[in-house]
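In this view, the complex is presented without one of its protein chains, the others remaining in place.
Chain IDs A, B and C follow the sequence of writing; residue 1 opens each chain.
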């Protein structure tokens, strides 16, 4: 299994809320930021995939908020591919404070791949080069 | 058990993304919109609670995306209190297209209540009037 | 000159920031909310227009922040069409606290209309029925 890169995010002012910490919905957006960045790094550019006609919607997402992130903190997001069937991909996320390593949030998302007519695509069958990449990062 | 009101949301342009449907993170924000609205309607104003020193952070959230919501669609969000322990509250959400009734998204969130020093509050012990309200809407 | 309807918005938790008031970028989004709502009310549905192949991008926007809006405040947004040339539309916004009438924000936006190939459309020439509507609400 190859190792996925780690994503880094600096907390913006507009991501905080009146509780004076990051609004919880932004972690869901950071999962996406990390996912898109990491896909790009391993040769699975979202933009290139969408140009080819593959769209990868989020089927489900969940997050547990462990501790609060403040303005201008830097977080790192570790990503793991926990399941890949050729048709479906499950991803796990751990958001940590960069400086202290304290876990801020853990989460999971599930994804499928569809064509422009919303028909489910088998990456395994139709895009073997992408299949090879996804498989190589899958955790046993 | 009393019945909770239903929340209605009209999809904004800025909530759509390049897939030409609502970005999935917005459903998490709509859960909050529905929660805040419904709390207000049943006599549990978030603003009043925060003025009293009760903050209610989201402990966890999850969502399954069933079908896609388009620009300027109206969705209704049904909310159910599925668990309430006096200290912790679990909420379920169903987002439906207002016109067709098609389910767009289902989800759950879990909440605790803390004081300004981040110490967990027992609503049951410290705010019996709020406890009565929450209990009366709890689904058996 | 006909009178444009007024738009109402309830401030969401996720729209506040660590200054404990609404983040300034949201007023720009509320301008859009008001614009889309009002267009809909006067027979110029954005969705219908986009289905016809008319896209109306924002050419410029500006806002002056006069006083701060808090969580769960209701604001009303008054909109005026200040210039319409058949090709370009200028809009003015006043955001007021619904309860007190205090002005929160004033702003302006400028819009053109383009076809799917990004070519500028003359509404006057190509969509006379829309032209009539826009003209009828133009302030002298």
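What we mean here is this: contacts are C-beta pairs under 8 Å (C-beta built on N, C-alpha and C of every residue); 3 or more make two chains touch, one makes a residue touch a chain.
Every value quoted in this text rests on a predicted model; they were computed, and no experiment measured them.
Among the residues C:8, C:62, C:115 or C:139, only C:62 touches the chain that is left out of the figure. Listed here are the chain B residues that touch the chain not shown: 13-14, 16-18, 20-21, 23, 25, 71. Residues of chain C that touch the chain left out of view are 18-19, 24-26, 28-29, 32, 50, 55, 57-65, 68.
Taking the complete complex into account, residues 10, 12-14, 29, 32-33, 36-37, 40, 45-47, 50, 70-72 of chain A touch the chain not shown.
Here is the rule we go by: only the chains that are shown with their structure count from here on.
Here the chain at the heart of the structure, going by C-alpha means, is B. Note on chain placement: the centre of chain A and the centre of chain C lie 34 Å apart, centres being C-alpha means. Centre-to-centre spacing of chain B and chain C amounts to 29 Å, using the average Cα coordinate of each chain. Counting partners per residue, chain A has 18, 25 as the residues that reach two or more other chains.
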